[in-house]
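One structure, as structure tokens, below. Some questions next.
Here the complex is missing a single protein chain, while all its other protein chains stay put.
And now, chain A:
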């Protein structure tokens, strides 16, 4: 529906007819005022000049009654036309409807534009896939460092490891991580087992974008287990020693009491 087709010509003629009627009745009321002034002057001169003043007075009374009735009639006509012209607010409601239509169209256009903009920014589920050999280098480097100093690896938090990956991967060209680092995997069996786990994992990750997935490759729990293996027995002894001291203290106390 086109906006310019809403107002029909019949309503325009109707509105112009009501306006014309109001103007015509108002003009008749203005003409009646001048006629009343002229009639009042005529009655005054006739009353002063004539000998039968009683007849003139009666005629003037009748004319006054008729003039009042005529004035009331014209006034009612004018007021009715004006009231009808004011009360007829269909054009305003139509304009309001047209503005509502325009506003709704604009809101629809905005939503469409936002949708288009979101489709460009939205995350694409079909991520580019790279071979895993490009991802193994930073993981191995981190593991190697952790094996050299296990306490440091225990103390290091996973967030820091992720930051290391970011530092390793960001700014490094893709060809830097090549198969030349692969022989280092076969040197330590633990790393090899770790690599086998990563082999079993079939997810392939982009080099620069998959930071959260790369943190899985570091496998910090594995290093914690290594550290716990070295310190586990000592920890058990350390726990057992206080209980032995307490028993020895009790025995000494009994001997001294005896």
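The rule is simple: contacts are C-beta pairs under 8 Å (C-beta built on N, C-alpha and C of every residue); 3 or more make two chains touch, one makes a residue touch a chain; residues count from 1.
Following the convention adopted for this analysis, contacts and distances are computed from a predicted model.
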Item to check | Record-based protein name (UniProt) of the chain missing from this complex, from "Trafficking protein particle complex subunit BET3", "BRICK1", "Ubiquinone biosynthesis monooxygenase COQ6, mitochondrial" or "Large ribosomal subunit protein uL15/eL18 domain-containing protein" | outcome: "BRICK1"
Checklist entry - Tell me, which residues in chain A touch the chain that this view leaves out? => result 57, 61, 64-65, 68, 71-72, 75, 79, 82-83, 86-87, 89, 92, 95-96, 99, 102-103, 106, 109-110, 112-113, 116-117
